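One protein chain omitted, others in place.
Residue numbering begins at 1 within each chain, and the chains themselves are lettered A, B and C in the order written.
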Amino acid sequence: SGKESPVSANESIASHFALVTAYEDIKKRLKETEKENAVLRRRVRALEERIQRTDREEEKNVVG
Amino acid sequence: SGKESPVSANESIASHFALVTAYEDIKKRLKETEKENAVLRRRVRALEERIQRTDREEEKNVVG
Amino acid sequence: VVSSPNSTVQASSFAHVIFQNVAKMYLPNAPLECHYTLTPYIKPHSKDWVGIFKVGWSTARDYYTFLWSPVPDNYVEGTSVNRVLIFQGYYLPNDDGEFYQFCYVSHLGEIRGASTPFQFRAASPTDDLLM
Partner (left out) sequence: VVSSPNSTVQASSFAHVIFQNVAKMYLPNAPLECHYTLTPYIKPHSKDWVGIFKVGWSTARDYYTFLWSPVPDNYVEGTSVNRVLIFQGYYLPNDDGEFYQFCYVSHLGEIRGASTPFQFRAASPTDDLLM
């Protein structure tokens, strides 16, 4: 950001190309990570529900 | 990708600036999502261990 | 085709318009509010416009859709002004998994501001991206 030296059109196109390459990959990774995240959230919810059910059953056993 | 018309230096710099803005934000989101992911993985592991413990205890109760 | 080499002066001008409260997701086919601030560094013109661009665009002609940015009523030069434009759902991209961004383009075709990216995503009960 401190660099204010003029950059040639060709260099500017080259750095843009390189950034596009990087951006496309980071975008892909973000989408993959978001998908994994959704899967993990569902898994957490399912496990939590299972534990709640078990807890309720145990309570019944103790009370009954 | 089909567009092969020459782009001026200024336009090239402008589109680069816009891409940098987008890239920086997507990068930030990837990092945040990866962190969430790590938290979720730990949560899944903790819940799974808890369920395994409960299952073992129940088995003992049944057997004992 | 090649323009003057004053890229450093140009560079700072890319942030003369600041987009505010840009969401990560918008509903397709629903009106989209675009909030932005004209900083004192820009002199608005009635033929300035705000475009929605797919991230990675090459030229100002690559816009997906656009709206004119009217000069504010009672505009005083050198002041900061908040503006809102509403894109109608009909003209917006579908839920296509792509990232888009707003850009403010002057009547001379210069980019004066670019937003963070957003997607168009249909609401889904299985989507809960909040922790």
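The rule is short, and it goes like this: contacts are C-beta pairs under 8 Å (C-beta built on N, C-alpha and C of every residue); 3 or more make two chains touch, one makes a residue touch a chain.
Computed from a predicted model, the values in this text were never measured in an experiment.
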*Which residue numbers on subunit B touch the omitted chain?*
4, 6-7, 9, 12, 20, 23-24, 27, 31, 34, 37-38, 41-42
*Could I get the residues of subunit A that touch the absent chain, sorted low to high?*
3, 5-15, 17-19, 21-22, 25-26, 29, 36, 39
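Rule of thumb we're sticking to: only the chains that are shown with their structure count from here on.
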*When the C-alpha atoms of subunit A and subunit C are each averaged to a single point, how far apart are the two points in Å?*
26
*Would you kindly tell me how far, in whole Å, the mean C-alpha position of subunit C lies from that of subunit B?*
27
*Per-residue overlap in subunit A, given as positions that touch at least 2 other chains*: 7, 9, 12, 20, 23, 27, 34, 37, 41
*Would you mind listing the residues of subunit C that make contact with two or more other chains?*
2, 5, 7, 11, 55-56, 99
